[in-house]
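Here it is, the structure, as structure tokens.
Only a portion of the chains appears, each positioned as in the full assembly.
Read from first to last, the chains carry the letters A, B and C; within each, the first residue is number 1.
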Amino acid sequence: MGHTIGRSKKTGLPPGSLVYTGDKKTESMKISIIDYDENGFEEKQVQTIEECLPYKNNGRVTWIDIDGLDNIDNVKKLGDCFGLHTLVLEDILTTDQRPKMEDFGDYIYMVLRMLYYNKKTFRITSEQISIILKKDIVISFQEREGDLFDPVRERLRSAKGRIRKMGADFLAYSLLDAIVDNHFVILEDVGESLEDVEEELVMNPSVKTSIKIHTFKRDMIVLRKSIWPMRELINGIFRLESNLISSNIEIYFRDIYDHTIQIIETVESFRDMLSEMLDIYLSSISNRMNEIMKVLTIIATIFIPLTFIVGVYGMNFKYMPELEWRWSYPVLWLIMLSIGGFMFYNFKKNKWL
Amino acid sequence: MGHTIGRSKKTGLPPGSLVYTGDKKTESMKISIIDYDENGFEEKQVQTIEECLPYKNNGRVTWIDIDGLDNIDNVKKLGDCFGLHTLVLEDILTTDQRPKMEDFGDYIYMVLRMLYYNKKTFRITSEQISIILKKDIVISFQEREGDLFDPVRERLRSAKGRIRKMGADFLAYSLLDAIVDNHFVILEDVGESLEDVEEELVMNPSVKTSIKIHTFKRDMIVLRKSIWPMRELINGIFRLESNLISSNIEIYFRDIYDHTIQIIETVESFRDMLSEMLDIYLSSISNRMNEIMKVLTIIATIFIPLTFIVGVYGMNFKYMPELEWRWSYPVLWLIMLSIGGFMFYNFKKNKWL
Amino acid sequence: MGHTIGRSKKTGLPPGSLVYTGDKKTESMKISIIDYDENGFEEKQVQTIEECLPYKNNGRVTWIDIDGLDNIDNVKKLGDCFGLHTLVLEDILTTDQRPKMEDFGDYIYMVLRMLYYNKKTFRITSEQISIILKKDIVISFQEREGDLFDPVRERLRSAKGRIRKMGADFLAYSLLDAIVDNHFVILEDVGESLEDVEEELVMNPSVKTSIKIHTFKRDMIVLRKSIWPMRELINGIFRLESNLISSNIEIYFRDIYDHTIQIIETVESFRDMLSEMLDIYLSSISNRMNEIMKVLTIIATIFIPLTFIVGVYGMNFKYMPELEWRWSYPVLWLIMLSIGGFMFYNFKKNKWL
């Protein structure tokens, strides 16, 4: 359960204490550097933070991508190198942050959540991604290696689109865009699963169906916790008067903003649909219950009185005149058939059958 | 299901990539031009974007209506011709936009949703309509040919009302008005269907009735997703300080604004009514269940003890004095009748019958 | 159902087209004029709009009251006479407007809803009333003749209160006040009906009770749709900087404003109470169901095993030693009585009886 916050490890420590609260231990921290401008492109993997230093202030845009956060010393060293506040480093390592953005003057710190959807368990899990935007430098932190940023890397390599012509702000935008677009992919997957469940609901509703619906409802809670603050974050970037973000890419941020709104509305309408589906499930269950009760009632109502009647003539009294009569038996059959028929007719009339 | 967003086709592509995300392939794009001023009127169908160019800056109002969006090259060409931003073209082709308006200085981009109501399945579906308002030019994009704008065309042809005397802003207003008015038609159709369902609910509620109610509830979700942002859109036009919209038609926009509010309130009261109807359905179901249970209980409660009694005298013990008595049988009948009568009286008293 | 909007008649028509969308055809339009100042008072019925003209600008306050809206020509003529915008005339005739107020500089247009409560069906219906406030002139439009404004007329005739000493703004206020006060009357009637239903709920809840509750819930929807925008309307008059409304009657509008708030709160608390009543109904139903089930269960639980036992000794096996024993029968009775008694005791202990 993603709600175990893991913060108790930190209770009582002074602010700015660096403790990694996640539970995913990668084998080692992986540092990859991409350095580019309109004309050139360089990509390499380094082992130590020190190897990143030459890329600082080299006049080209540098993207340092860090996968794995369990090496606290490295994070600390990086913070010293690039002048990051201890509280920022603390936030990077405390991997249950809600998405937010903070402006520290010479750099902007953004923390976001990347989502994974497991198509088998229908569960959405999330992971923290931190992005630092400094002059000409973007540093990104992931809990473990992921392929979310691969398309951006690919575009940088192939110089497709305008990304190589733009600055670090456009790179940061591209990363944000990749994270937001990832939500669409998940929503689409969820949408498909929902369609399946909806069909199941109509064809053959069972307890499993309702458990699936509840799982999806919970997924929507996870999605909302990720996307609502994302909207605030991007809105915050708008209102920011920072020279780290040039005015000509504002239209791109407006575009992402529209996307977050659309994601929010889709999540909300998924929620509405799930409530509807749950209502339908419940009423189909209660309907089935009714069906069952009706059958029981009809059978019981018809046969209980008849059973009483035949019981009467199963009594062993010495003086029961009917027992001796010639036509008692067939007449009784007639009586019983008419009682049964009358009841059946009544059920029909009352639309119980 | 309209929630499959189809955006996954675009994941990883650079911003501004033109991909048509809809699933309606028309045979070919249809371009119709209407060019008019107070004195003259010209209407024609063209094959290529190039044929539109002469109408640019000819001093008359020009309306270019494009049906079908699968020809991406044409959209691109048109964008180049009329100086539209790639992100706008991308939005035109990504046919799951929520209604919005954006001011690009020399033109205004509006995206709206047109609704269709299927009276048989009770389902509301929607389609995207984009409108570009430039100086003296209105360009409209539809996913497929529709007759929504026909009344506007007719009024232009016949010079009815003041439309031919006004500028491109009034034309854009007329198109918006047609789209908003379309909501009233749908609400009226839904309202009629609702009355039918309401009658069904009173006369003969069945599972089908509840499914219809759920369908309508979902329709209301679709309607809300279309109309709420429409209100924002028109509100945005008010607050716009653009010389593309002259001040003397502001009152007309205020009129549409009132209409959107009215639509919203009708949708909300439909929602309230549907909740009410569902409650009524559920309580009628539970009431019927009660009826059924009562019948079962009454029959069982009366006959189960009686059956026990006759069972007693069906036993084959050698020494059962009652069996030999002369009046056992009629006395037993009396006893059983009084037990049955007493129970019946009790049920009456407790209002179970 | 008041939700059939009747606007489809107007789809595709140019804005400002005059079509009466109501369904109440009065025999003919009735025009009554009341003309007064502090010293004099004149009241008369006229046949044509032309007869109203002399009262324009005669230095006294004139109230033109029009009942019945099916004569579109007359409305048009009136609009021309008094310089009303076509969109206003359109709104007067489109009788499903939500309450609103619009300031056109030299006149103020207000549209409100008058409510009727049918004490037999418990249904609230509504009708549109339009009021035009011009300098020294008030024009009111009703769909059909009503007695709502009679007290105002009476006060004018008898010069009671300060109404004859005040201007057209006070007259308009008096009409608004009459409409708002009408809500109190309806709420009181509804309140009384609610008390009856509440008593019924406690004494003898039936399906009818729940249907009444649902009817009231729907009435509250109608009331809210009328009163919320009314509050906005009166709030709008406050914020208005119009010389049509003198500052010394502002306190009267504040008074109406308080009344609308009080009506809103009463409606909201009625809604809360209705929800409570529905909950009570449902729990009383489910309670009765429980009672029924308990009876069934007790009877069945006691007698089914006993019936099995007597069935055993009704078997015709040749070799059943018990059948021959001398005291079998009375012993069996003892056994059966103790089983029954034990079960009864258990039910008592578990508080089922």
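Everything below uses one rule, namely that contacts are C-beta pairs under 8 Å (C-beta built on N, C-alpha and C of every residue); 3 or more make two chains touch, one makes a residue touch a chain.
Remember, it's a predicted structure, so these values are computed and weren't measured experimentally.
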(message) Let me spell it out: one sequence, repeated, and 3 copies placed. What is the copy number of the whole complex?
(response) 5
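Assume only the chains that are shown with their structure count from here on.
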(message) Please identify the chain lying most centrally, where each chain is represented by the average of its Cα atoms.
(response) B
(request) Working from the CA atoms, figure out how many degrees subunit A turns to land on subunit B, in steps of 5. (result) 70
(message) Validating interface symmetry: for the copies subunit B and subunit C, is the fraction of residue numbers used by both over half? Same or different.
(response) different
(request) Please report how many Å separate the Cα centroid of subunit A from that of subunit C, as a whole number. (result) 43
(request) State, to the nearest whole Å, the distance from the C-alpha centre of subunit B to the C-alpha centre of subunit C. (result) 26
(message) Among all residues of subunit C, which ones touch two or more of the remaining chains?
(response) 314
(message) Taking the touch rule as given, give the residues of subunit B at its contact with subunit C in the complex, in rising order.
(response) 150-151, 154-155, 160-163, 177-178, 181-182, 184-185, 187-188, 191-192, 194-195, 198, 251-252, 254-255, 258, 261-262, 265-266, 269-270, 272-273, 276, 279-280, 283-284, 286-287, 289-290, 293-294, 296-297, 300-301, 304-305, 307-308, 311-312, 314-320, 351-352
(message) Per the contact definition, I'd like the list of subunit C residues that touch subunit B in the complex.
(response) 1, 3-8, 10-17, 85, 87, 96-98, 100, 102, 204, 207, 210-211, 214, 217-218, 221, 225, 278, 281-282, 285-286, 288-289, 292-293, 295-296, 299-300, 303-304, 306-307, 310-311, 313-316, 320, 322-329, 332
